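One chain of protein is taken out of this complex; the other chains stay put.
On to subunit A.
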Amino acid sequence: MPRLILDDPDQTLEMLRDSVATLAERVDGAEVFRSRRARDAELDRDLWSEMATAGWLGLLLPESMGGSELGAGELTVLAEAFGRALITEPFAALAVLPGRILANIGGAAAGEIATGIADGSRIVPFLWQDTRGARAPMTLSAEGTLSGQVDLVTAAYAATDYLVLCKQDGELALVHLPARSERFSLSSRPGLDAAMIGQVTAKGVSVDAGSILARGATLDAALSDAIEMTRLALAAELAGVGAKALEETVAYTKERVQFGKPIASFQVIQHRLVDMWGDAEFACAAVTNAVEMMRDATPEEAGQSVLAAKARAGDSAVTITRRAIHLHGAMGFTDECNIGLYNKRAITLNAALGQAEELRLEFLARETAA
């Protein structure tokens, strides 16, 4: 069945897969999903701590920042395994994205925050988007007060720290602030994948000069790279979600008997399943390609491969899981059946950091410009 196929000379990747599988034996991702939803929670603290203890949250970070200094191969294998096990904690948004930004910026202040992300003591969402996902830097006045509003914030309430994208004098800046300032007002709405999505408003929060971690071109480069790496993680997780939903559906349709036969024996269902399998294969191939391009090719080529992978894996996971619901019949239309949760997770991950069409157009634009 479709999965990432990467060189694994010292078995690190296999070990990572095994460790997620071991966790998944104890922790039922679908149950965590439902209980998190029932509590209107942003993440599951216990599971998050376990992920920190396992060393997953700091996977990419340099050792000096408490990380394991592993690369894109390990990242994708881990994210794929989360996708398969329906471990839906905000790994991409709270580990990969802020961790990578901080690692790219470097320095003592960034290092201290990143270390906290890796060991699970700090929850540090990046505040940078409006409701529709566009960049929405807050305004930092010359006197050092911060104002503005952002949305799509992961763990707005549970956060210990915020990384805030802002503009000062027309220049981008990244500010680090404790999340507990009274100057922030918060609200949240339920997300489709059972995590609350926050909105954060700042009205004149004072920022001292020491809290500005990076500016201008340095920051821009740090962000672009971090977004690329996060998209890769999302793509891998989507590939895992799609592949697992396919497997579940193959298993279900082989078991489910109607008209005296397993429904998987009907040719129309076989063809549908084969198409789903093809989608899953292509998603895994696209993610594998991106990992290899990151290792072997130019940054431009690697960038293209990530856009392609996220677009392919997003489309594929959404389509597979949607068809999977249908092939489960009325069972698929229930909340009790996990297949619907895979569809909800796929839609959510597909929506994050650009849906397929947007990414494809970006691919084309970059290719034309090159």
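In this text, contacts are C-beta pairs under 8 Å (C-beta built on N, C-alpha and C of every residue); 3 or more make two chains touch, one makes a residue touch a chain; residues count from 1.
By definition in this document, contacts and distances are computed from a predicted model.
Q: If you had to name the missing chain as UniProt does, which of "Cytochrome d ubiquinol oxidase subunit II", "Putative glutamine transport system permease protein GlnP", "Acyl-CoA dehydrogenase family protein" or "Beta sliding clamp" would it be?
A: From the choices "Cytochrome d ubiquinol oxidase subunit II", "Putative glutamine transport system permease protein GlnP", "Acyl-CoA dehydrogenase family protein" or "Beta sliding clamp", the unshown chain carries the UniProt name "Acyl-CoA dehydrogenase family protein".
Q: Write down which of A:32, A:207, A:223 or A:347 is the residue touching the left-out chain.
A: In the full complex, the listed residue that touches the missing chain is A:347.
Q: Among A:171, A:220, A:300 or A:335, which residue is in touch with the absent chain?
A: Answering carefully, the residue with contact to the hidden chain is A:335.
Q: Considering the whole complex, which of A:45, A:189, A:254 or A:295 touches the chain not shown?
A: Only one of A:45, A:189, A:254 or A:295 touches the chain omitted from view, namely A:189.
Q: Counting contacts across the full complex, list the positions on subunit A that touch the omitted chain.
A: So the residues of subunit A touching the missing chain come out as 129, 131-133, 152, 189-193, 197, 257-260, 263, 266-269, 322, 325-326, 329-330, 332-336, 340, 347-348, 350-355, 357-358.
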